[in-house]
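The complex appears here minus one protein chain, its other protein chains still in place.
Coming up: subunit A.
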Amino acid sequence: MRVKILFFGEASELAQKTEDFIDFPENQDEITYEIAKMRIFEKFKNLRKIENICILAVDEKYSSPGEMLKLHQFSEIAIIPPISGG
């Protein structure tokens, strides 16, 4: 399953792009938060240092640890670290 990844804030700085794709080898439309997170930070290694502070939002909805994420062909997962500047 191929899903779009959106990088915001520091995540886009570290990834040096604002979006990319990830292919989940699990060919299912449901995947645990933990596995999705692991796959994303496996692929985008530069983001690992902000892994613990990021919100993952699937199709514009906050996702929590333990949740089953429902994915489909046009799903997008946003990686959102907090911004503190102002």
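Here is the rule we go by: contacts are C-beta pairs under 8 Å (C-beta built on N, C-alpha and C of every residue); 3 or more make two chains touch, one makes a residue touch a chain; residues count from 1.
What we mean here is this: contacts and distances are computed from a predicted model.
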Name of the absent chain as recorded in UniProt (options "Importin N-terminal domain-containing protein", "MIP18 family-like domain-containing protein", "Exosome complex component RRP4" or "Adenylyltransferase and sulfurtransferase MOCS3 homolog"): "Adenylyltransferase and sulfurtransferase MOCS3 homolog"
Contact with the hidden chain (one of A:R2, A:K45 or A:K61): A:K61
Given A:M1, A:I22 or A:I80, the one touching the chain that is not displayed: A:I80
Where the unshown chain meets subunit A, residue by residue: 6, 8-10, 12-13, 18, 49-50, 52-53, 55, 57, 60-62, 64, 78, 80-86
